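Take this structure, written in structure tokens, and hold onto it; I'll ask about it next.
Left out: one protein chain. Kept in place: all the others.
When the chains are written out, they are named A and B in that same order, and each has its own residue count from 1.
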Amino acid sequence: MINNFDVAIIGAGVAGMKAALILNEYELDICVIDDGNSAGGQFVRYPNAKPTKASPPSYKKGLEQVEKFENLNITYFNKSELIFINKDKEIVFKDKDKNLYEINPKTIIIATGAREIVQPFKGWDLPGVITTGAMQILLKSSGRTFAKEAVIAGSGILPYAAGATWLDKGGEITSFYDTNSFADKFSMLTSALSSSEKRPDFFSLLPKMMKLQTKAKNSYRVIEAKGRNKLESIIVAQINNQGEIIEKTKFEQKTSLLAIGEGLIANLDVASLASCEATYDKTLGGMILKTNEKLETTVSGIFAAGALTGVGGADKAELEGEYCAYSVLEKLGKLDIEEYRLHTYTLNNKRVKILEFSNLLSSMQQFNIPLLSKLDKNTTICRCEDIKLEDIQNSIESGFTSINSIKKRTRAGMGNCQGKTCSEIVRNILLSYKIEDNNSISVRPPLRPTSIKCLSSEITKIDSKKIIWKS
Amino acid sequence: MKIKYIIEIDNKKFTVNKGELLLFSLLENNIFAQGEIKSRKRGGYCGMGVCQECLVKIGNSEKLACQTIVEKDMEVTTND
Partner (left out) sequence: MSKINKKIIIIGGGLIGSSIAWHLCKLGYKPKIIEKEYLLDAGASGACEGLMLLQSKKPGLHLNMAMKSIEIYKEIEKELEIDIEFKRTGGIVLIHSKREMEILKDYVVKQKKSGADIEMLTSQEVKSMVPQVADDIQGGSFSKSDAIINPLTLTHAWQEGCVKNGIELLQNTEVLDILHENGKVKKVITSKGDFEADLVINAAGPYGAIIAKMVGLDTPLKPRKGEIMVTRAKKNPVLKYPLLSATYIAAKYDPEIAKSGTGFAIDQVHNGNILIGSTREFVDFNAESTIKGMSTIAKSINKTLPGLGDFEVIRSFAGLRPYTPDGLPFLGEHPNVSGFFFACGHEGDGVTLAAITGQMVADIIDGKDVEYDMKNFNPARFDNEGN
């Protein structure tokens, strides 16, 4: 007779860690599964690196959180990836040594975070073009830069964060092309400063952001990356709302490294495979999960926190991690409805404020749809399978008008990344034809590439009462 | 004082720092991984294990360079 865990938390980022810390107070059997080397998610990476001048206060707070979390006496698998999950809450995952385990928890909190999305341009798949997230990760892991100079581009806050870190590590920034106008940025800044949560971070980033601003050209987009086998130069221009280049603004800039960041989208694959329904909300970053006022998904007993309910930063993630913890406790009967309401009352109010910022951020990170339809036909859309814009457009014009049917027809989304990089781009290409597809790309196991050897190994069912793992 | 390792990438020796990501070492030395793309080498893009473009072979196993921390005497192949 195997004992099931009371709760499984998928993702030990800001949301997951907070949920675990709260739930641990109630003596539940908790299992946390995370794919990172250590906890903290994408926000707090490499906690062994000491915080520097450029680290925002929330980063320092995150480091403290990681330490607290890693000192908990709970079942925690790091460097572990989910392979399979279903709506009956059966979860199969592989640990860092590629052993397979199965758990069947009573409740689940999915906090799998977000990934970057970039509007493609001709040549965006040349070596030398990376995301701002990649730049941050590489800088944080090594504490130094991997090239002398870089060009930063994009919209929202990601380019600022990456640019600040690059400068902090002694790198040079040749230019910064910001799609947003000065007015947009000003509203983002005022909104952030009005939030007591966000203010400290922005203040700490301000000096670097000002330095970055001196290299900035506002309302500029990268429209092409050029080079024979790797990036050698970029072409930038101002684009109007009809996707047309504004006369006399176009010019070429030499560079061998471009870091571009335009926004984030939620990682819904685990939730999708568990049959949680998703919905499209432009004001919250695109495809997100349908949740009720308890942050419960359409599958009873599965809750979602962080980017999955709307892209909105670390403070939203932490709040919702806490929120989901209370929802789980109420579900398991550890809190009655009155106690639950007491705990979540202030959280609810805070959440409303945070969502306002999310909305603002999302509005600054929209695809320029008219520009998308004017792209060079040979622009790569599905990077994994080398499918070009022309192929996608031809199939739409032949009557394939959904992400999943385009996938079957062109192979876009069938490659190694299983559509994580291109499916949102295809959604926007459909929008350029005034076709809305508000479905997720179909998700099938294994959730992460897994070797045949690993899949053939025995799956060990974990008894929640018997073992406590510390990775 | 950083501890340095020697690793092999495509049969050439490189010096890397302990604790750094393999992708960092590749980019620093202008080496681009195959990533199984048909037309040409890609290198890294997302840095977080999503795009699969920094796929390399370490020994017999396929690994993502952005998810791999360098180890002493590592043998890396970037084209397969």
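Everything that follows uses one rule, which is that contacts are C-beta pairs under 8 Å (C-beta built on N, C-alpha and C of every residue); 3 or more make two chains touch, one makes a residue touch a chain.
Quantities reported herein were computed from a predicted structural model and do not represent experimental measurements.
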item	value
Chain not shown: contacting residue from A:92, A:329 or A:430	A:92
Residues of subunit B in contact with the chain not shown	34, 36, 38, 55, 60-62, 80
Residues of subunit A in contact with the chain not shown	83-84, 90, 92, 102, 385, 402, 405, 408-409, 411, 414-416, 418, 444-446, 449-456, 459
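The rule is simple: only the chains that are shown with their structure count from here on.
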item	value
Subunit A and subunit B: spacing of chain centres that average the CA atoms, whole Å	23
Residue ranges of subunit A touching subunit B (in the complex, touch as defined)	35, 37, 42, 48, 115-116, 125, 127-131, 133-138, 141-142, 146-147, 229-230, 383-386, 415-417, 420-421, 449, 451
Interface residues, subunit B side, partner subunit A - complex	17, 19-21, 23-24, 27-28, 30, 32, 35-53, 55, 61-62, 66, 69
